[in-house]
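What you see is the complex with one protein chain gone and the rest in place.
We just call them A and B in the order they show up, numbering each chain from 1.
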Amino acid sequence: MRTQNWARQVWAIVVKDIAAELHTREILSAMFVFAVTAMLTFSFALDLRGAVGRDAAPGVVWTTIAFAGTLGLSRSLAREQQTGGIAGLLLAAGDRTVIFFGKSLGNTAMLLILEIALLPLGTVLFDANLLRPEIVLVVILGTIGYAVAGTLLAAIAVNTRAREVMLPILLLPLIVPLMIPAVQATAGLLEGLALAEVNNWMRVLVVYDLLIVAVAMLTFEYVIEA
Amino acid sequence: MRRRLLNWVLGVGSVVAFVGALVMVFLYAPREATMGEIQRIFYFHVASAWVGFFGFFITFVSGALFLARSERRWDILGLSSAEVGLAFITMVLITGSLWARPVWGTFWTWEPRLTISAVQWLLYVAYVMLRTSTTSQERVARFAAVYGIVAFVTVPLSWFAIRWWRTIHPQILAGGEMALTPRMLQTLLVSLAAFTLVYATLVRQRVHLEEARDRLAGLQAG
Partner (left out) sequence: MAENAPPMVVIEQLSKAFGPRVALDRIDLEIATGERVMLVGPNGAGKTTLLRIVATLSRPTAGTVKVAGADVSRGGGDARGRIGFLSHESLLYEDLTARQNLRFYARMYGLGDMTARIEELLARVGLTRRGDDLVRTFSRGMVQRLAVARAILHRPGLLLLDEPYSGLDPVAAESLTALLAALVETGCTLLLTTHHPAAEGTLTERVVVLSGGRVIEDGPVGDVASFPSRYRALLTQTMSA
C-alpha cells in the first residue's frame, strides 16, 4: 500500500515549493524587483547607452542574475527553516538525494522564471538581442550550475548567524568558472559568432554543471542533517 | 616530549631554510636583465602561491576525511591549514602588486595567476568567515568541510576559464615571462622548501592551539 518512489518524492517537494510560492509570491516578486533595480542602477552608474550598453549587456545581465539569485535561494531555504528546520524532509525522504534534487529543481525553475522576465528587459534596455535561442541555451546551462551550487550553499548559510548575508560571500567566488564562460559566450553570440565558435566556453559550463551536481549530491546530506 | 622535539626541529628548520633562502635570493640569484632588482620578489611570490594552493589542498583532504570519519582532528587540521593558507595567499597578492607597479606601472594586472590567487583568497576568506559564524561547533565543522571540498574542486576550472579569458583579451602589458637560469631555479626551489617548512610550523602551532582550546573546554564542562 505504501510505495516510496524517488521521482515521486522529488516531484512532491517541487510541487510543495510551487504551491507555497503561489500563495505568497514573495520570493519571485522580491527577486524581480531587485533585479530590475539592479539593472537600472548599472545603466545609470555606468552610463550604458548605445554601443557601450551593448558591450556591457552580457556582464550586466549575468551579474544581476548572480545577485538577485542569492535572494531567492536564501528565501527558498529559509522557508524550510521556519518551523523546525529541514527535519520534516529528513523524516519523510527515503533517500537524502531526494531532498537535494527536489530543492535544486525548484530553485532552478525559480531562477528560470526570473530570467524569462529579465532577458526581454535586457534586450530592450541595451538594444541587444538576448532572446536568441543560442543565448537562451547558455542561460539555461549557467542557471543549472548556479542553482545547484546555490542550493548547497544556501542550506549552509541559512544555519549561520549571518544568514542571508553569508550566501553571496560563499557563492560568488565559487561560480567564477560559470560567470566567465557565460558572459564570454553571451558576448560572442551577440557579436554574431555561431554556437560552434563559443564551444570552449560551452564546454566549461557543461563540465562545471556535471562537477557541481556530483559534488553537491555527495555532500548535501552532511549539510542538512542536524 | 617527542612533540616538543618535533616542534623545535620544525621551528629551527624553518628559520635556517628561510635565512638560506634570503641569502640565495639576494646574493646568489642573478640580477634579472629586464626587470632589475624588483624581480627578486618573484621567489617569494611563487613560493607563497605554491604554499597557498597546497594549503587549500590540505583543507580539501582533511574536509573529506572529517566527513568520512567524524574525527575532530581532521576538522582542526582543515581550519588550521585554511587560516595559514589565507596568510600566504595574501602575501601572493601583496607581492604581486609590489612587483607589478615598477614593472608595468600599475598595482594590479588581470594576469591569470594573480587573478586565480584573488579567487582563492576570496574562497579562503569565505571559509574563515563561515567558521566564525555558526553557534554549533559540530555543524560548523561539517559546513566548513563541505565548503572546503566544493571550493577546491572549482579552482582548476576557474584557472582554465580565467586563462582563456585572458588569452582572448591579451593585455597591453606584456613581458610577464622570464627565462629561468639554473641559479634562479635553485633559488626558487630553496624558497619553496623554506616557505613549505614555515607553513608546516605555523599549521602545527595552530593545531596545538586548537587542541589546547578543546582541552580547556573539556575541563570547564566536566
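Here, a contact is a pair of C-beta atoms (placed from the backbone, for glycine too) under 8 Å apart; a residue touches a chain by one contact, two chains touch by 3 or more.
Nothing here was measured: the structure is a model prediction, and the numbers come from that model.
Put simply, the hidden chain is in touch with A, B once you look at the whole complex. Contact with the chain that does not appear here is found for just one residue of A:Gly84, A:Pro133 or A:Gly192, A:Gly84.
Across A:Gln9, A:Thr143, A:Asn159 or A:Gln184, the residue that sits in touch with the chain not pictured is A:Gln9. Although one chain is hidden here, its contacts on chain A can still be listed: residues 1-5, 8-9, 12-13, 15-16, 19-21, 23-24, 79, 82-85, 87-96, 221, 225-226. Mapped onto chain B, contacts with the missing chain fall at residues 70, 72, 75, 137-138, 141, 214-215, 217-218, 221.
We adopt the following convention: only the chains that are shown with their structure count from here on.
Chain geometry summary: the mean Cα position of chain A and that of chain B are 31 Å apart.
Contacts from chain A toward chain B in the complex involve residues 149, 152-153, 156, 159-162, 166, 169-170, 172-174, 176-177, 180-181, 184, 200-201, 204, 207-208, 211-212, 215-216, 219, 222-223, 226. Contact residues on chain B toward chain A in their complex (touch as defined above): 67, 119, 122-123, 125-126, 129-130, 133-135, 139, 142-143, 145-147, 149-151, 153-154, 157-158, 160-162, 164-165, 168.
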